[in-house]
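I'd like to ask you about the structure that follows.
Only a single protein chain was left out; the remaining protein chains are all shown in position.
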Amino acid sequence: MTQDPQARHEVPDVFTPAKLGPVTLRNRTIKAATYEGMSHKSLVTDRLIDFHVQHAAGGVGMTTVAYCAVAPEGRTDRHQILWRPEALPGLRKLTGAVHAEGAAISAQIGHAGPVGNPKANGAPALSPSRHFHKTTLSFTKVATRDDLARIVKNHGDAATMAAEAGFDAVEVHLGHNYLASSFLSPKLNHRDDEYGGSLENRARLALEMVREVRRAVGDRIAIIAKLNMDDGYPGGFWLDEAIVVAQWLEQSEAVDALEMTAGSSLLNPMYLFKGDAPLHEFAGVMPEPLKTGIKLIGSRFLHSYPYRDGYLLEDAKQIRSHVKLPMILLGGITDRQIMDTAMAEGFEFVALGRALLREPDLINRMQADARTRSLCNHNNKCMTKIYGGTRCVLVPQPGARPPAQPPSADATQVVEAAERLEARA
Amino acid sequence: MTQDPQARHEVPDVFTPAKLGPVTLRNRTIKAATYEGMSHKSLVTDRLIDFHVQHAAGGVGMTTVAYCAVAPEGRTDRHQILWRPEALPGLRKLTGAVHAEGAAISAQIGHAGPVGNPKANGAPALSPSRHFHKTTLSFTKVATRDDLARIVKNHGDAATMAAEAGFDAVEVHLGHNYLASSFLSPKLNHRDDEYGGSLENRARLALEMVREVRRAVGDRIAIIAKLNMDDGYPGGFWLDEAIVVAQWLEQSEAVDALEMTAGSSLLNPMYLFKGDAPLHEFAGVMPEPLKTGIKLIGSRFLHSYPYRDGYLLEDAKQIRSHVKLPMILLGGITDRQIMDTAMAEGFEFVALGRALLREPDLINRMQADARTRSLCNHNNKCMTKIYGGTRCVLVPQPGARPPAQPPSADATQVVEAAERLEARA
Amino acid sequence: MTQDPQARHEVPDVFTPAKLGPVTLRNRTIKAATYEGMSHKSLVTDRLIDFHVQHAAGGVGMTTVAYCAVAPEGRTDRHQILWRPEALPGLRKLTGAVHAEGAAISAQIGHAGPVGNPKANGAPALSPSRHFHKTTLSFTKVATRDDLARIVKNHGDAATMAAEAGFDAVEVHLGHNYLASSFLSPKLNHRDDEYGGSLENRARLALEMVREVRRAVGDRIAIIAKLNMDDGYPGGFWLDEAIVVAQWLEQSEAVDALEMTAGSSLLNPMYLFKGDAPLHEFAGVMPEPLKTGIKLIGSRFLHSYPYRDGYLLEDAKQIRSHVKLPMILLGGITDRQIMDTAMAEGFEFVALGRALLREPDLINRMQADARTRSLCNHNNKCMTKIYGGTRCVLVPQPGARPPAQPPSADATQVVEAAERLEARA
Partner (left out) sequence: MTQDPQARHEVPDVFTPAKLGPVTLRNRTIKAATYEGMSHKSLVTDRLIDFHVQHAAGGVGMTTVAYCAVAPEGRTDRHQILWRPEALPGLRKLTGAVHAEGAAISAQIGHAGPVGNPKANGAPALSPSRHFHKTTLSFTKVATRDDLARIVKNHGDAATMAAEAGFDAVEVHLGHNYLASSFLSPKLNHRDDEYGGSLENRARLALEMVREVRRAVGDRIAIIAKLNMDDGYPGGFWLDEAIVVAQWLEQSEAVDALEMTAGSSLLNPMYLFKGDAPLHEFAGVMPEPLKTGIKLIGSRFLHSYPYRDGYLLEDAKQIRSHVKLPMILLGGITDRQIMDTAMAEGFEFVALGRALLREPDLINRMQADARTRSLCNHNNKCMTKIYGGTRCVLVPQPGARPPAQPPSADATQVVEAAERLEARA
């Protein structure tokens, strides 16, 4: 009921500059976080820099370094970037290289909570309540109030380091049943302390995190909250509560923009990734014990949802109608038409993930020709590449070369060999 | 065959005034009855007044106070408004407040019959023939001819009181397998007296009700009949008979407008509410013994039907082609386009339910900008709120406030606590 | 490959006159045969005359009297019109009444073969090969060559009588697995004489019938062949063979127009009637032993096929491309747009069945307003009325009157009775 019909008549061009908190982006497109799997020993690699430079050169207003953990046990991958002083030199090199291409750069920060990888981390995953994790075949550890206080502070520290490293924004991860999101879920959170029960209590951790981040960085960099609006399973966190949490985030004055997402890395990962569920490929590439876990729970875990352009728009509009915070629309952004729709519906930014993996220069080409459509066909096989460097499987890796000649390296020799064979026969 | 092709060329603007019996509505939109669950001890509450004032202020031509029972055993809910002199002061306050906003107000009157709540009412539900009620886990009582005569008279008394209380219209409930509708259903009515058997007999009660209402109020207020056209189960009342009953209602001269509806609160409640069936939520909120009943018959009871704009239009057109009575189109009215279609197809009014729960000011905004579309996403979770005040779950309740600070109320303190923790570790 | 691209540019208006053999119809719309169930003791009734007069008055170019049997054992219903001298006076009255409304009139002639009703006819149904009939629970009798010669001659006699009775056309029934169509079906015809085996042999009976009809009536009246193009079951007669038979019919010079149809009254009756399968109603109204038969084979017999406008067009175009004979398009003709498409695709006429049952004046109204759409909603309940006078169940029968007053005929008395009751309580 807060929509202003007047506003409808001033639909901005998605390729014009826009402010995101203290930062001005050259246009309203953002490379969404898609876990790169390109860090090594929790540090930036040249490959990770190349990845983001490529996206920056491709035209987006801002690129996002996907999930960097605020604490060791909050990692989903052994080599994942961890916010420590040791990481800063590499991160500075990364932000500088992106800035040199004219784009801004954001860092996704968070704690994986129950999605954490206990084997890689050498520590159980933290969760609001104890449960058995079917993919890692292990029990989670209930986060104590001390754990939570520490993790909240970790978020502030991480944001401070991000600002020091030259990032223009941090994106606080409050989705996908990572720690903050798992606390929001009535299905996962059965606590009876001040972090469980009422929505107020379940949202407490998320709000503490963003407030601490604001306290740490003030207005030096932009703060984005990435919040679930539908966990994707019965009894999970849903739109009705997400609207209220979005309003609380707005009232907290701790965030500059909201990005709504959906699904659960724990219980329904494909709910976000509409399109094909690459079950066959997943079973092949996952490290143990995930591989065994995936095999055990198979297709019950990897559902397949039909793709359509702007597939999160209808839900995100529910949030849009209740807050005035700038919003970033994610999900199925593939051509100019859906971008224009997003702008007309009052979103300030659009975020693209898989479409930019398929074509990093898509934004530049869309600016040159508004009829350009993404070639992404939603096969989601990119999801299966996160352990070896995320990429679209339809983009041949540089260095694809025709096979070397066969042993009888020259075609003439092949023929002669065949002739000898025939003579013998 | 009674359509006049000429009429097609005079399609009225839905936002112009129109006459409904003796009343002139400021426009052709009506807030459909959606049970409010806001009365207390069968009396009006301030909350109920606020609810209708909000809708009146939102722009509708008329709002409808949902189901007020003409007899104690005809209630579906213990606290439901009952037409008694004691209710009049509150009702007068309600009608006055709505009139002050420039809208008219209608009262839905009826007898729930087999849909009645035996536990709340302390009396068995009345029905044309005895049957076991799977949701209330009890047997119904066969309505005697004396019961029927009394209930017919109750309708007249109720309408008289409604007129006295300042209502502009009454809507006689002949749908959803409430009493009159259960008599119409060949599946529920196996009587062999003059109220069973032929359509003439099965329709007798409905016609007696509206005639008695007309006798009671004459032309002082408008009389609407809300009639089923498809009970939604094999062997139920269907379009073929509904056309004839609609013609009889017209010939009776006892009604000023017809509103066609569908489904059965007894056997197929979701048939009217296209969209998602909120089974999970229903099981959670229903009072006993309904909760147990719902659990027992589960998803066989709550089907899910696909939503589309104007989903009752095709069926209602079948009625439209056989009567000249003004008609109100209900079902999936969400934007200007379907409203214009309704007008072009010869309906005089449109009624909106869930869309106005989602956005009470929708009509005002549609008048300001014809492109406005409803945000209602047909999740039907509003249906699960009827015991605590019906509302759209996507409209945060006033008073949603961010959670209080955690025990260590200040963020600085949180950090210090965390630092202490770290020091200890 | 015989389509003439030039022809595409001369698309006629469906409401202009057109020649059908020796007859000129006032427009290109035809009321398709829909069995009326209105004859009595094989003679015309006033009700049947009223039925066709209503359609003639409604604007069609020609109406069709449905299925009149050429032989007693070829009837599907005890009271069905039989081509005998006794029938002529009634038929003359019928044709005269239709002509008086400006429309032409056609008679469908044929032999039901295996679809014949053995109980009503007091004789087994004739078929190309012996089989057990699941709906009539009886065996068919194999038609001898003498039977066939007699039946061929019966067709000529029937056509002669039709001409004498004032009909403008006869429609020879070569579809729905009636006798000629059952001979065409490789699934039903296992003969090893000159009427079985090759398509040439299986088509022999159909060709003999039309040749005999032509021999009998010459060019006095028009001859239409109604030919199946898809029996609707595996191994049945299909498009590939229908194209060849259509070409043979053309080469025979015995027919003036072709009307393509589909389905089998024996094995898949709903294949023609896209839309809902009214199983519940069928079980209720069919006479024994059909009722028992239907119950035994239930929903395996009554499939449901999705409706779409012009649902036979794609198949009929396959025939259209191989013959130059004028063609009548049947199946899902409900508005001006599909009529225009039919004309553009080279069909000379369109035939409407259920749409005209719903609204006999549809053609007149379409001429007055091209936007008029049929109200027929494909519920197919008309099919269940063939034993008591076929009608659309959504058209109330004339004489629908509101129920008589209840015993206490006056509403005042009802109230008084109720007050007495209350006083007693």
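Letters are used for the chains, namely A, B and C, taken in the order the chains are written, and counting of residues starts over at 1 for each.
The definition used in the following text is that contacts are C-beta pairs under 8 Å (C-beta built on N, C-alpha and C of every residue); 3 or more make two chains touch, one makes a residue touch a chain.
None of these values were measured; they are calculated from a predicted model.
Asks: So which shown chains sit in contact with the chain we cannot see?
Replies: A, C
Asks: Tell me which residue among C:61, C:156 or C:310 touches the hidden chain in the full complex.
Replies: Touches the omitted chain: C:156.
Asks: Looking at the whole complex, which of C:204, C:226 or C:365 touches the chain that is not displayed?
Replies: C:204
Asks: Looking at C:303, C:322 or C:336, which makes contact with the chain not pictured?
Replies: From the options C:303, C:322 or C:336, the contact with the absent chain belongs to C:322.
Asks: Residues of chain A in contact with the chain that isn't shown?
Replies: Within chain A, the residues touching the omitted chain are 280, 359-361, 365, 368-369, 371-372, 375, 377, 379, 381, 393-396, 400-404, 406-408, 411-412, 414-415, 417-419, 421-422.
Asks: List every residue of chain C that touches the chain not included in the displayed model.
Replies: 1, 3, 5, 8, 146, 149-150, 152-153, 156, 194, 200-201, 203-204, 207-208, 211-212, 215, 234-235, 239-240, 243-244, 247-248, 251-252, 314-315, 317-318, 321-322
What we mean here is this: only the chains that are shown with their structure count from here on.
Asks: How is the touch graph of the chains shaped: line, ring, star, complete or other?
Replies: Shape of the chain contacts: a line, open at both ends.
Asks: When chain B meets its copy chain C, do both sides use mostly the same residue numbers (more than half shared) or mostly different ones?
Replies: Chain B and chain C contact each other through largely non-matching residue numbers.
Asks: Just send me the rotation angle from a CA overlay of chain A on chain B, rounded to the nearest 5 degrees.
Replies: So the angle, rounded to a multiple of 5, is 90 degrees.
Asks: Please report how many Å separate the Cα centroid of chain A from that of chain C, as a whole number.
Replies: 62
Asks: If you average the CA atoms of chain B and of chain C, how many Å lie between those two points?
Replies: That gives a centre separation of 44 Å.
Asks: Touching two or more other chains, which residues of chain B qualify?
Replies: none
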